[in-house]
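Complex shown without one protein chain; remaining protein chains in place.
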Amino acid sequence: MPVIPAELTYSGGRPSADQLAARLLVGETLLAEHPEHLVEVVDVLKSYGEVLDAYSINLIFQAERQFLNPFPVFRFLDGDLSPAKIWRHLNHDRINFEYAEYCMKAMLWHGTGGLDAYLDSPAFLDNCRAVIQRKTRRDPLLAVLDPLFPGFLPEAIRAAATTHALGQFWRVMSDLFLDLAKAEASGSVASIAAVVRFIQDGLVRAAAQPISYAVEVEGNSYWILPPEAGLTFLVDVAVPYVEAVFLRGMPFLGTVSFNAQAQQISPDQAQFAYGALYADPLPTMGAGIPPSLLMQDMYRHLPDRLHALYRRRSRSEGDVRVKICMSFQKSMFCVTNAAIAGTFPHPLDSNDPVAQAANRAYADAWAARLSVARTDCLDPWSDRIPT
Amino acid sequence: MSETLPLPLQLVWLIPLYGFSGMLLSLPWASGWFRRNGPRPAAYLNLLVTLLAVVHGSLILREVLSLGAQQVVIPWFHVADLDLRIGFDLSITNLAALELVTFMSLVCQVFALGYLDKEWSLARFYALVGFFEGAMAGVVLSSNLFMSYFLLEMLTLSTYLLVGFWYAQPLVVTAARDAFLTKRVGDVLLLMALVALSAWAGSLEFNDLYAWIDRAALAPLPATLLCLGLIAGPMGKCAQFPMHLWLDEAMEGPNPASILRNSAVVTCGALVLVKLMPLLRLSPLAIDILLLVGSISAIGGALVAIAQVDLKRTFSYGTTSYLGLVFLAIALQRPLLALLLLFAHGLAKALLFMSVGSVIATTNCQDLTELGGLGPRMPATTTSFVVAGLGLTGLVPLGCFWCFALMVENFRGSHPLFAGVVLLTNALTSFNLVRVFRQVFLDQPHPKTKRSPEVNWLMALPMISLAVLVVLTPLIIDRIDPLEAITAISPTSSVLVLATSLVGLAVGWVVRLDAFWSRSLFRPLRLLQDLLAFDFYTERIYKATIVAFVAAMARLVNSVDRVLVNGLVNRIGSASLASAEGLKLGVSGQLQSYVLTLVAAILILLASLAWLKA
Partner (left out) sequence: MTLSLLLLIPFLGAFLLLLWPSEPAPGRMRAIAITTLALQLIWSLWVLFRFDPSLEGMQLQESYRWVASLGLDYRLGIDGLSLPLVLINGALTLVSAVCTRDISQRPRIYFALLLLISAAVNGAFLAENLLLFFLFYELELIPLWLLISIWGGTGRAYAATKFLIFTAVSGMLILGAFLGLALLTGTADFSLTPVLSDRLAMGSQLVLLVALMIGFAIKIPLVPFHTWLPDAHTQASTPVSVLLAGVLLKLGTYGLLRFCLGLFPEAWKLVAPVLAIWAAVSVLYGSLAAIAQRDMKRMVAYSSVGHMGMILLAAAAATPVSLLGAVFQMVSHGLISALLFLLVGIVYRKTGTRDLEVLRGLLNPERGLPFTGTLMILGVMASAGLPGMAGFISEFLIFRGSIGAYPLATLLCLVGSGLTAVYFLLLVNRAFFGRLAITPPSPDPVSDSRLDIRLAGVALRETLPALGLSLAVVGLGLVPAGLGWLSETTSTAMAALAAHSGGLL
């Protein structure tokens, strides 16, 4: 058998946890500094920002306008029922909002952080009861189901609350990513370090932004997530989102067997490592790989500069969505990097040994998780083997 | 084809083509022709053609109800004494089965739209389902064995492709392979029987075959082999012991396909056996084997189901079990009972699998030990599970209650043993359903079920529609077959069915769940648990026997080929060239060898000819 040409296969480097922790502690970026990396990250985040804009609008529409609708047939149309829009919808010439719902489900299902805790609080149940009472008055189906299945409507409201919170979170992120693209275009962001700093600043700025959610039923407004619950952007939504979508994720039917006897899936959700930072980009667009939907959406909003870059690589247009996925993973490392940098317990330049130890422990905890993630994409040379 | 037939009947050949055309229509999306747009139009087109199939099927059914059964035959391939035809047998039972198949396909496709909402390969899935549906629709209507075989093989292929849908998943790779090969074993045996039957009987039309057996004078051995071959195909399709392994593994495939497989596909396989039933008279031994296979499958399947921790697998073994009962009914020459049970089981099992699908979609989990407390939060799913469970057992007078009661009534006098098998299966199934229900829907929420909102409407709606249908099954059974009157069932039979169901329910209700699937410390119980949980170690037995045998034969032949045959050739080559360099010689050496062999060959030949002439 002939020897397989080396340029057809490539395995990126895998920095150890210690190396990663060291980089985090000195404020070095995880993703290597490289002009093409900058283009990839900025442009992919730009297209991601445009997609998130649509996701965010739709999630908020769903939470507010399709609240407890048992047959939300038109939930992806944002209230626009013109024939042209319906035709585009039927022709699947549209953003795949299913992926937004998928992320929402991941957040709801993993259930970490302040938002989830609030969803179990008596205050939340009181809010639910008030809304349900009002809603069931005019809705015979729900009126019958509620007493028979007492958990049904509160659970649906929890899903709606998560949907709305995710919509609010993505609103901020979308604006941030689009601003980043503008900043890069204007020249004020010109390196990976600057990108990370830009995102970090944006996150810090939005950190304390309140998260709240009210619905209108029969002309009355009801709080589901009232301001007095004190939910905020960073701790209660962003961190659980990172945990649920970036890190833990959910097993893909296309790569993992759900067979209980095979025990491929951990019984402990905290051990999951199927998230965006861990997923294998190569099967993108294959069967049973939900992020394919996101890659397709970003493909539809791909900036020309990045598209031109991709055309020069490997299969040109043929495998563009795998390349988007690889760039997306790079950009998500930048976002994670920014989030970590923004949440160190103490300033990194502190000389206090206690503060240093606390920072060290924090960096180690992250590095341990990231060291088994797809760090191979951090290597600047991973895409540059001539083909 | 008679000119006087009404149009829907004349166009009956379209019925399988609806599904197949769905496949063709999906191809542009499945092949990635559209780069910007998603694959959903393929799904809508498939739904449309399936709807056409349902409507066309009901038009035909309406005509046939007034005209009586009809046959439509189209010539396909005729050479010498071989006449292969495309034939449609439009009897009420076949058409009822057609309606079941096409309707299930329709419901499943709607369900899949919800279940696979994040699936980018949706078009490929629908293409395969279209193919699946076309083949099934053809099988149920087929009026001859050739066409039945033809389409059964297509079912095998589409099962392989559907199980292999998530081709990148490691267990799918082996599951798809095993599904194909197990069914293929059955198919090849059936093909052997088909070829023999075609040579012996001439025509392969079922009606001609029925007429043929009266004058067929076959020796016992060929007759038995023939019948065993005929049984083998449906056995593989219906996942009967010992060819049941694939159904377990096929659960690696997408759930909507599992719904079809556990309801419609097995029905197709059994329906072929029903059509073959009159031929089995040729061999009493084959009937006995059928009874044995049916009984083992019924009870063995139900027992193995109880020991499963996987939500899908526990019910797929239930399918093996129920089809075992169908086999019993066929072996005992009660085709109507078999059909009724197929019908009642098909609807209820499909509903059960839909409910299972929505549990998996919500919780990302199939492990029973990690599920719990879904009942109060998932109305459609819970209702469906309960209705399906009631439809499958003899607790309330839904579908299977009447089927079981009729079976017990029929077998009680002549074959009490098989009446016992029916009752035991009923009890074991009730037990299994109750323990799963307690674990999944009652109990406390587990981490993976802590947040479990009801599934989206595309899954909930088909589930509820089917649940309504399951509730209405007794009425439909009454419509299909007013003769096997429910009133003919004696109270004893009804009470027996009810009592066994209650026993199963009661034991299932009180058994300690935690102790039941954690492996017991008590050694004999643990051994039994493992034996059942690993399906009587069927897979290992196969590996150690058939697989090992074929692999060993392949290795043997390969080494014979390399060492003996090829080695000999090389040695002759070297010898004839009288050179140690052997075959590595240059052009001149090749020329030498050429001439040498030429001369030698001609000399030998001429010498022998001269000798012969003299």
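Should a chain be cited, it is by its letter among A and B, assigned in written order, with residues numbered from 1 in that chain.
What we mean here is this: a contact is a pair of C-beta atoms (placed from the backbone, for glycine too) under 8 Å apart; a residue touches a chain by one contact, two chains touch by 3 or more.
A quick note: this is a predicted structure, and the numbers were derived from the prediction, not measured.
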Study note, to complete from the structure: Considering the complete complex, of A:314, A:343 or A:356, the missing chain is touched by A:314
Study note, to complete from the structure: Touching the hidden chain, out of B:12, B:45, B:72 or B:154, is B:154
**Study point:** Sole residue of B:52, B:67, B:92 or B:185 that reaches the chain not shown, by the stated touch rule
**Key:** B:185
Revision key, fill the gap. Residue positions on chain A contacting the omitted chain are 1-5, 7-12, 14, 255, 280, 282-286, 314-316, 318-322, 372, 374, 376, 382, 385, 387
Point to revise | For chain B, residues in touch with the removed chain | key: 31-32, 76-82, 121, 149-151, 153-154, 156-157, 160-161, 164, 167-168, 170, 172-174, 176-177, 180-181, 184-185, 188, 191-192, 195-196, 198-199, 550-551, 553-558, 561, 565-566, 569, 573, 583-585, 590, 593-594, 597-598, 601-602, 605-606, 608-609, 612-613
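As a working rule, only the chains that are shown with their structure count from here on.
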Practice item. Could you put a whole-Å number on the gap between the CA centroids of chain A and chain B? Key: 41
**Study point:** In the complex with chain A, residue positions of chain B that touch it
**Key:** 35-41, 44, 117-121, 124-125, 165-172, 251-252, 254, 308-311, 313, 360, 363-370, 375-379, 382, 447-448, 450-454, 456-457, 460-461, 533
Review point. Along chain A, where are the residues that touch chain B in the complex?
Key: 70-73, 90-94, 96, 98-99, 101-102, 108-109, 111, 116, 145, 148-152, 155-156, 158-159, 250-251, 253-262, 264-265, 267-269, 283, 285-290, 292-293, 296, 299-300
